[in-house]
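Yeah, one chain of the complex is gone here, protein chain that is, but the others are all in their spots.
What follows is subunit A.
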Amino acid sequence: MQRLGDFRLPPFFNYPPYFTLQPVRETREKQVQLWKDLILDYCRSQKIHTISLEEDFPLFSNPKTERSLSHEAKEVFLAALVSEGRAEWMDKGHKKCLVLWLRIQDWANFLINFVKDNGLEVMTIEEIRSGTDTRGTELEGIDRGVLMRALRQLEQKGKAAIFKGTSADDEGVKFSV
């Protein structure tokens, strides 16, 4: 089985047409579906939150079959994720894409379950992103913007309260479980 780092690639990764944007509508729909799922799975497993279309992205080329996605194809597949709320363009030029392998809502639920399970009540933002408690979980390295949106959603529901510390880096959150 072919791997990309520790990510297990599906067999069709070696199917050359998988890397050519298919012009026929039905075929393309299926192709886009397969790419969307694979991008999300890969990003989740590798804890990747942003994809830059300008830079090499390991998933977008297959050295074994010597195939890689065209810029247009990358944009089509990511745009399909964007339209489903599973990704967001980070700039108008569609050069960088924020991948939400969990939706904001899901991140919020994930967080609340996490603190509940670990008996945590107060954490700083930086602790969540790179602290010892979250190491090895999906929260490790979470995009700051995504985290803040998830926290604000919790705040609206009265499940968390964001407070400011002495500096901008020093924001914290108090969960009310």
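The working rule: a residue touches a chain if its C-beta (ideal position, glycine included) is under 8 Å from a C-beta of that chain, and two chains touch if they have at least 3 such contacts; residues count from 1.
In this section, contacts and distances are computed from a predicted model.
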Protein name, per the UniProt record, of whichever chain is missing from view ("Exosome complex component RRP45", "RNA helicase", "Vacuolar protein-sorting-associated protein 36" or "Ubiquitin thioesterase"):
"Vacuolar protein-sorting-associated protein 36"
One chain is left out of this view; which of A:N14, A:N109, A:T124 or A:T137 touches it in the full complex?
A:N14
What is the set of subunit A residues that contact the non-displayed chain in the whole complex?
8, 10-12, 14-17, 19-20, 22-24, 26-27, 30-31, 33-34, 37-38, 66-67
